[in-house]
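The complex appears here without one of its protein chains, the remainder shown in place.
The block that comes next holds chain A.
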Amino acid sequence: MSAPIKETIPAPAGRPVAQAPVRPGDRRGEGVVLNVFSHGFLALWALLIVLPLLWLVLSSFKTDAQIGGSAFGWPHHWSFDVFSRAWRKGIGDYFLNTLIVLVFSVPLTMLFGSMAAYVLARYRFWGNRLLYYFFVAGAMFPVFLALVPLFFMVKRLDMLNTYQGLILVYVAYSMPFTVFFMHAFFRTLPTAVFEAAVLDGASHTRAFFQVMLPMAKPGLISVGIFNTLGQWNQFILPTVLMQPQSGSDPERYVLTQGLIQLQQQQGYASDLPVLFAGVTIAMIPMLVVYLSFQRQVQAGLTSATLK
């Protein structure tokens, strides 16, 4: 499994130079040159990350003409009106749709994924290994393989352009990684605690919900962040499943879909500040979540690749 992400080794600040052990072949000269060089590169890349994002946020305060004129103008007047305009023009709805779906899909993913993983990790029964590989195999196939039949499956269930349809599909497609990750986690939990609970008269179900699941909390947080980000940023599944099916159908675009929709409308009615404001609004929750759980986000996402 993944190596736990540890703190960066802190650079010993202010270490007196005189204390540095002088060894034969001391390469202090090389160090200085390389350090300037590497710091330059590191700072440059940081700028390349931050500047475009700042520029985009700044652009939402400009007018359309100003955006087209030059890339480097400063906004003439700072007005937050554009954000409420973007919110009214659809971002609010898209935001709400995404939220409605996620409020159900993430907890259900965690619940069903943990249940399956728990049983597969801790109970012996015929076909256990087979079922486990069956679950994990789903992570290997490109989602494009399933798209066409998936569309017609959801259509047959009469769930196209509905929240419940997208929720169920999200849960199903999050299953491989969730089962894989939680399976590994449940395996490491001590058996003694479980046995004590059973001796005290807890049923298997109760032992799971009141003893094992709480013990698996660190794993749940990691995989929960992974699923939340993944489902929040999902684009292909809603593109196929959340299109209004007739003229009277309500538009239930999720945020990612809505942003692309807004962007493609730019060809007809140019209102770039609204688009940029929309992106800014979409970025803020991500930024807040990321900065508050930065370590867990990095650990959760990187452990997803270390299969």
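Everything below uses one rule, namely that a residue touches a chain if its C-beta (ideal position, glycine included) is under 8 Å from a C-beta of that chain, and two chains touch if they have at least 3 such contacts; residues count from 1.
What we mean here is this: contacts and distances are computed from a predicted model.
Engineer: Since a chain is absent, check the UniProt entry for it and pick the matching name: "Sugar ABC transporter permease", "Methanethiol oxidase", "Ferredoxin-like protein" or "sn-glycerol-3-phosphate-binding periplasmic protein UgpB".
Structural biologist: In UniProt, the chain that is not shown appears as "Sugar ABC transporter permease".
Engineer: Applying the definition given at the start, please give the residues of chain A touching the unseen chain.
Structural biologist: Contacting residues on chain A, toward the hidden partner: 2-13, 15, 20-21, 23-25, 27-28, 30-32, 34-35, 38-39, 41-42, 45-46, 48-53, 55-56, 59, 67-72, 112-113, 115-116, 118-120, 123-125, 131, 134-135, 138, 140-142, 144-154, 168-169, 171-173, 175-176, 179, 203-205, 208, 229, 232-233, 235-236, 239-240, 255-257, 259-260, 263-264, 272, 275-276, 279, 282-283, 286-287, 289-291, 294, 297-298, 301-302, 305-307.
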